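Yeah, one chain of the complex is gone here, protein chain that is, but the others are all in their spots.
For subunit A:
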């Protein structure tokens, strides 16, 4: 009996050692791969696949295996369960992805115990970074992309703005960030409207914009069907002809929504960290590879670049720890890391572990082929997250 136990123990030991020697490093990625946000999940996958296609599937002789887990809508409990499953059952050494803030928040308490770093590809609320020292983010925050708009608006001679945002966390963040930046630049927010998330008819909102006497409207809505209604209402109610300007962060004119927005979007000014049209050799290579992975040029959008750079960070972490599971060492290794991303020069802020990047002012323009694109017309270099700076 004792002997057989010993043999069994040895066998298990050998198996465990064997699996460690096989040397495949697993990366678990959580994102919305089905459901209403499937396009954003597809973009995660496109970014990851593009990175692996361009940079190889192994680091220092360690093969990388990516395991995807589907989280169709914001669901913190399920997010936590998926992360746990990835760590315990699949034995992933790195976690990545996460589209929604509450999902990211639910994972952070696990990281230390699991000895696993989390690289966030999208979730854009400043506070996530303060929840765990093992979180690194390669996307953006709403405050980061919105803040330059305050200066832009005053430079264009706008003194009074009405803000209209969707009534949920990121909308409130955008409202606050814009107000702060715009008032610092000498402007005045005359009214702040918070719109229900499921609003479909925006003409009453436009009537309010008109009645408020503001010279411009600042808007934030989650990308997708709502933005279409909003931009249409802006055009149809005659606000555009009346000369009321329109400012928004780039979520409103994400590339995959542009064909639907059509000519109505031409002339809209948005600020964002990435435009598919960004003119650089790195971006050309990226767009080519990611388009192949996503399956169509019109489906490529900003989450892909967050995922691409997220994979870069994970590769660097694997390089630094040489395949060993050491979350703190991995995170320390990428603090201050700087590289040229498809979106331009970026670096990981050593203190906040959030990405420092250029924010671009873009105008929607119509190309010779009749298609609209976001054209970058001004650069605000090396923007940190102002949302974190104040905390």
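Assume contacts are C-beta pairs under 8 Å (C-beta built on N, C-alpha and C of every residue); 3 or more make two chains touch, one makes a residue touch a chain; residues count from 1.
Operating definition for what follows: contacts and distances are computed from a predicted model.
Q: Absent chain per UniProt: "Branched-chain amino acid ABC transporter permease", "Cupredoxin-like domain-containing protein", "Circularly permuted ATP-grasp type 2 domain-containing protein" or "Glutamyl-tRNA(Gln) amidotransferase subunit A"?
A: Listed in its UniProt record, the absent chain's protein name reads "Branched-chain amino acid ABC transporter permease".
Q: Specify the residue from the set A:133, A:169 or A:224 that touches the hidden chain.
A: A:224
Q: Kindly state which of the options A:186, A:259 or A:381 is in contact with the chain not pictured.
A: Only one of A:186, A:259 or A:381 touches the chain omitted from view, namely A:259.
Q: Which residue from A:62, A:80 or A:194 sits in contact with the chain not drawn here?
A: A:194
Q: When the complex is taken as a whole, what residues of subunit A touch the one chain not shown?
A: These residues of subunit A touch the chain that is not shown: 35-36, 38-39, 42, 167, 193-201, 203-205, 207-208, 211, 224-225, 228-229, 232, 235-238, 241, 256-257, 259-260, 262, 296, 298-299.
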